[in-house]
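Here it is, the structure, as structure tokens.
Every protein chain of the complex appears in place save one, which is left out.
Right, chain A next:
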Amino acid sequence: MNTAQEDINTLTEPKKTISVSGSVALLEGLIAEGTDTIFGYPGGAIMPIYDAIYDYKDKLKHILVRHEQGGTHAGQGYARTSGKVGVVFATSGPGATNLVTGLADAQIDSTPMVCITGQVYAHLLGTDAFQETDVINITTPVTKWNYQITDANEIPAVLAKAFYIARSGRPGPVLIDITKNAQLQMFDFEGYTPCDHVRSYRPKPNVRKEYIEEAAALINKAKKPFILFGQGVSLGFAEQEFKAFVEKSGIPAAWTILGAGAIPTDHPLNVGMLGMHGNYGPNVQTNSCDVLIAIGMRFDDRVTGRLDKYAKQAKVIHLDIDPAEIDKNVKADVPVWGDCKETLPLLTALVEEKKHTEWLAEFRAFDKTEQEVVIQPELNPESGEMTMGEVINQLNILTKGEAIIVTDVGQHQMVACRYAKFNHTRSNITSGGLGTMGFGLPAAIGAKFGAPDRTVVAVIGDGGFQMTLQELGTIMQSGVDVKIMILNNRFLGMVRQWQQLFHEKRYSFVDITSPDFVKLADSYYIAGKRISEREDLVSSLEEMLNHKGSFLLEVMVAQEHNVFPMVPQGSSVSEIRLK
């Protein structure tokens, strides 16, 4: 007798059907969609799928995570480095609810994911059955789309629709909940047809030429044009188109943290980071430019600061694929609706070749001040405890900007985003919109599976690490090579910084103690080292990077060090503080 897989291999003639289980159809669909890695955790209601995957071990790599939240962050890391759709499996009930944080993170950061959850038998729905939870309604606000399957016949078409929705337009997470009976049910499988159209869904708006022309006219007249770019550039695989636009127009360009790396950090027109802990020049100049060109970014409040004092003097051109983003936070004078892979070349063709030398020099002047007041003391301190910035700086020197840097959330994240050097796109993996502590370690695992040939360094604080440190078990078992760098300041540093600056130093529950991280790593058979002296930094980083396999380096850094510059909440971007 043939196995189901061998039967499927004979499925070349059109319209031939074979009887397979819903679970097998699901796995065939995943393979057809190009899935090679799944992050998951089994349980009662998803057992038929896990039984089927037992026969698919040669085609689908399943990574057993230690918690479903870790699965979602790994899926995100994978999606962000590979440009593919992250796939996550979880069981019903608690397995499904554990996905919520990762889904919310993926939703707000537009990360394409397909999550498959098991569900109780269809006839038990609504009976408070064991491990039954209403995952569709729980996840509705945090998914781009979700659907419950109760009949195996639906599986191929729904999966195809899920992948199409997850990756097209503005990407996002999709969840499919499959009842156990549908996983088990045998049905006539006609093969898998990918989806390329959903009637009610417009992944991208039509490009309106008149807006392109209006935008180009504004840009050509501008004396002080300024580009803000976000993740839309890399989500749209439009890095080349973006670079061409920037270089022809000669306009200084600054990035949101998710936009980092879309053009190399040391590109002459890359003027730095926007937002609360961004660079001095980009923040101040937002309020002195005459034309603001926002590309694939959504004017998050951490970028804009006080909205009624944000770029009021400027004409705003907003390029975005999501019509709901236009005018949401900042009113656009010219809305350039569309995929920037299409709109940027049209715009580039119409803009005049220019060099805004004097305008660019203004940015350089701000840079000089920031270098003196903030950056040099942060990156090259001569005495005292180590700073986070100098650790990142030494890492840059050793990796030459070639590494993927995954961060958690907090001070170390801002420092890493500010100072890490990126030569390539899809290299800065961080939780931007949701600010999910605990993101770093599991996301780094996924990032490595998504880009196995690149060095992946996870930069994590002592607080965030303790939120998902169980994923050390995933590293141990899968053998994935992730360099973990804990920047330990013995505080929940970002909250402490705010308490110091805005709450009269009333340090309320921010002094966090930690286990011996090196011993912890050792118990997972992961090599590790702790350093607290500056003279050990370079050699230890080298040791970490050269180590075969994963390595945990704990760096004891200054306890009460603040991240500057800073746009205090409620202040205008031009009121940025250097200290």
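Throughout what follows, a residue touches a chain if its C-beta (ideal position, glycine included) is under 8 Å from a C-beta of that chain, and two chains touch if they have at least 3 such contacts; residues count from 1.
Basically, contacts and distances are computed from a predicted model.
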Protein name, per the UniProt record, of whichever chain is missing from view ("UGSC-like domain-containing protein", "ABC transporter permease", "acetolactate synthase" or "Periplasmic Fe-hydrogenase"): "acetolactate synthase"
Which of A:I18, A:A32, A:L60 or A:I136 contacts the chain that the document leaves out: A:I136
Selected residue (touches chain absent from view) among A:I46, A:C115 or A:I165: A:I165
Given A:Y78, A:W145 or A:F551, the one touching the chain that is not displayed: A:W145
Among A:P205, A:P345 or A:G435, the residue in touch with the chain that has been omitted: A:P205
Residues of chain A in contact with the chain not shown: 136-137, 140-141, 144-148, 165, 196-202, 205-209, 322-324, 326-328, 337
